[in-house]
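For this view, one protein chain was removed and the others were kept in their places.
Chain lettering (A and B) follows the sequence in which the chains are written, and residue indices restart at 1 in each chain.
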Amino acid sequence: MRREIPMAITTLTGLIMIIVFFVPRWEDWSDIFLKWFTVIAGFALVLGAGSLLLVNLNKISRKASGWGYNVVLIIGLLATAGSGIIQGIGPGTMFDFIFVYFFTPLSATMFSLLAFYIASAAFRAFKAKSLEAGLLLVTAFIVMLGRVPIGEMMWNALPFAQSIPLTEIIEKWIMGCFNTAGQRAIMLGASIGIISVSLKILLGIERSYLGGGD
Amino acid sequence: MKIRKSVFLFAVAILTVLFCLCAQKAYAGKNWSDQAFSEKEGIAVVGNEDKYEAVYGISIPEKKVIWKVGMPKSHSVHIEIDGDMVILVALEDAGFSKNVKVVDLKTGKVKWEEKIPSAARKTEVFKDQDTIYFGVDQDYRDVMKAKVYAFNKTSGAKKWTPYEAMGNIKGMVPTQNGDFILILEKTSQAKGNKPAEKSIELVKIDKNTGKDVWVVPVKGTFASIPTEHESVVYFVTQNIETVKGSDGKETVNIVRSFQAVSSENGQILSTFVFADKDKPYGDPVYAAGNPVVVTEQGKAICFESKPSDPNKPVKWEVDLGAAPQSNILVQDQLAYIPTMKLDGENKVYSVVCLDTASGQQKWTNKVDGVPELPLIVAKDTVILATRITQGEGKGQTFQFKLQGINPLDGKEKWNGIADGKLENPLFLKDNMLFVMLAAKKGSKTVHIISMYDITTGAAKWAYETESVINTKLFVDEDSADFGTKDGFVVSVGIADGKELYKYNAKSELDTTIAASDKNLGFATQEGEYIIINDKGVVEKEMNLKPWFDMKKISILLGCLVLSAALSWYIYHARKGKEMFVRKIAGLQAIDEAVGRSTEMGKPVLYITGLADVDDIQTLASLSILGHIAQKTAEYDTPLVVPCCRSVVMSTAQEVVKESYLKAGRPDTYRSENIHYLTDDQFGYVAGVDGIMVREKPAANFYMGKFYAESLILAETGHSTGAIQIAGTAEAAQLPFFVAACDYTLIGEELFAASAYLSKDAQQIGSLKGQDMAKAIILAVVAAGCLLLTFEMHWVKLLFATQ
Partner (left out) sequence: MIPTSIYNLSVDFTGNQLFAAAVEAGKKFSTGEIIGVWIATALTIFIFSFLYEDNAMYKFAEHLFVGVSAGYVMATTYNNVIKPNLFGKIQSGIVSLMHGQFVWKDLSFILAGLMGLMLLMKLVPNMGWLSRWPLSFMVGIASGLGIVFTMEALVLKQIDATLVPLIVKTAANSIDIGDTIKNWLIVIGVCSGLIYFYFSKEHKGLVFGTMSRIGIFVLMMAFGAAFGYTVMARVSLLIGRMLFFRDQWWPVVKATFHF
């Protein structure tokens, strides 16, 4: 029964979600269920916090190498969560200070690292080893040219540039044609995959989320 | 076998269509039009705002839906009760015609129905004793035509062939003798270097013959809505003129003029051109037999209604010395104007009272603060409400001042002051003035309704609530009722301000409140029409939402077809049918990657993506994790799974534990290796990067849903020299994984992976089913494109989901 009941819950919930999607009279339940979801996920954060504390306190108590950093992590966690829960998260609170001067710059800087990584990935792609990789490289290169003013200037210096403007190649043929077709094929394929996995879950064929296969 | 399969699919399709047709019983939905209500019969007529598929007649005394009339799908519907009939006008779905239905108010029987070609949303309606006139615009390849139709009210018979003219209908202005004047706006085609010109036409139509009696063309466009008083139509026009100066430069001038046209014979009675800087503030206001116009610059000009010299129509002109803040308000020959004047940087507000007969300024009252508009003029009191602001920024506070002023001399009769800011316009009923304020109380904002007696200025009571009031106040004999944003209907006693009841309507009201015999009726945003009694107890809740959403029929069919294809192959696989599955490169490499980690004595890193368990990609990833965990258990290699979601972490622990159990190595399972980091995208990436550079896993798996962080992960992993296998259905992130990882499962391959790895017959069967689904899509695309090539555009409608 420890497996049958959860499977029944899954199937039932899934069917309800499908039915209420088609029945306007019950459509509010879709919204309510999704709100329940966020509430349950909110409770789950207790598990997350527990795991984070456990792993880090463990390292601290073992005096593992670099345990000081784990102390920093725990202080950061407790200060942010504590101030936000006790004092609230409005403007002028301690939480807001942490958000503005700790969280935001850390987030933005981490995000901006992508500029370096995309450069190194592009550089590696230059050493195209196969026809496929070559295609990726050439298309990327042409599109990149179109995104910077100097690219347009270089293109216009070519003899045939007058008959085919760079923007037309990029907008109409690469983005409007190959990119659209490729993205669409991926989306169609993936959505069949999603529907297939969903159906298998509802039918109880796919149940690895309950732990293990059988 | 082949025949059985197609028969099965065909039957499913037929059954679905039948089911949908049967289910098409009642359909309305969220967002009601405001209800039209007949007080005599107690019948409310409501329709639904965005898909007017039906309009309902609801009897409040009988507490039930008494009729329902189906309407074409539409974006807007016009509902009007006229005696014992209801006029409904809807723009039809395709948007090329208007559907007019005239329905009996008591029975809902459609008396007649008509289709009027018109693509415009607006419909002008004019009614007289026995005829309804509709004015509509029709678009003929960018040329606008206006048409006026006349139908007999009871039979729907056309009274005459529609009147036709070039231009757009701007209105049908009722005249005092029961006729109407058709107002048209025309745009001439640009010719050569002559730009398109706009002009106005006033047309009087003979109601018996449908022919025009007279047509008056006027240059320019409307700057005000025309009105008619005592056989004269008044309006303000504006006209753009380019003037060539002596230096050859062209300057653009806006010429505004006041016009008066006789509605009897179409004669232009007067034209007055305003001075360059004068811009009329609003529509001409009719006061004591003459129209008065105020300008933004502070002039008040009164025109003779029938001047002896058409070029000199001004009766009097007064300079107010300050800028008006609204149009004038006229009562008993007196005009009241709120004005503002700059004194240095300060704004000084006052209210000016003019005698409209002479233009003489009767009094001017300076007010503290900013006047709340519109002004209210009761029988012998002018009520002036002002907002007084103190402080700035966060510490700003508001006060509300109410003054009663004697209209004859401008003297203050009484005043009162309260904390807060006016939220809704003042509402006057008999001698009771209702004021709705929002005030700060500690850290909270409270909403206050108070009632003042305007004869004495005394505040009778105040009702305070924390809920935001978001309907008009509905005042009847002994209570004032209103709806709140958090979904309550509250009734307050009119004598003492005590709360009579508070009814939880579960969602905001979407219509005003109608009352019949002490019962209140209103529609909520959740699609219910609710009738409650004067105790606040529900008498009847009517859910008018449909049982099946016809717009989603293509989705239902699609789901059924794909599910049938998938189930078919799963069923056959279960019965033992062998099915072939080709190799998938990324999955072949899993063994190699785990093996290499074992050789190097390094851990394996598995990332389940950023999404929670509400994303199927995460579930697919967890399934793959199970298989990889079994491998690492067999090889006795540590498996590290840092998680971005708590639920995913909890689930991943179960999945991995089970795999270790299956591999017979439960003792080597370490739950702390499957741990939570943070829900935040970049915080998570920072943490995983740290793990990668410090623990140097030899194999990295990225399976699931990823956003922009995909490249940071893959590039850091690459720099540590790990074998990397990625899989995601996020089309936007695939390029980065393809560029930076050794193997990438693209889109559907991610979902197929668990089936492939499980070697379970049913799972393999589902892969075959997925192929069948793709074959169906390919066939549909091919057939659809062919049909479209031969211009059979209806095929597109089959896939419309909106």
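One rule holds in what follows: a contact is a pair of C-beta atoms (placed from the backbone, for glycine too) under 8 Å apart; a residue touches a chain by one contact, two chains touch by 3 or more.
Note that this is a predicted model, so its numbers are computed, not measured.
Shown chains touched by the undisplayed chain in the intact complex: A, B. Within the complete assembly, B:G558 is the residue of B:G457, B:G558 or B:P603 that touches the hidden chain. Residues of subunit B that touch the chain left out of the display are 486, 501-504, 506, 536-538, 552, 554-555, 558-559, 562-563, 579-582, 584, 612-616, 619, 647, 650-651, 654, 676-680, 682-684, 686-687, 689-690, 693-694, 731-732, 734-736, 738-739, 746-749, 752, 756, 767-768, 770-771, 774, 777-778, 780-782, 784-786, 788-789, 791, 795-796, 799-801.
Quick note on the criterion: only the chains that are shown with their structure count from here on.
For the pair subunit A and subunit B, the distance between C-alpha centroids works out to 30 Å. In the complex of the two chains, the subunit A residues touching subunit B come out as 18, 21-25, 27-28, 37, 40-41, 44-49, 51-52, 54-55, 58, 103, 106-107, 110-111, 113-114, 117-118, 120-122, 124-125, 136, 140, 182-183, 185-190, 192-201, 203, 205-206, 208-213. Residues 27, 29, 526-527, 543, 545-549, 552, 555-556, 559, 562-563, 566-567, 570, 612-614, 616-617, 619-620, 622-623, 626, 643, 645-647, 649-651, 654-655, 657-659, 661-662, 672, 675-683, 685-686, 708, 711-712, 714-716, 718, 729, 731, 734-736, 738-740, 746-748, 750-752, 754, 758, 760, 762-763, 766-767, 769-770, 773-774, 777 of subunit B are the ones touching subunit A in the complex.
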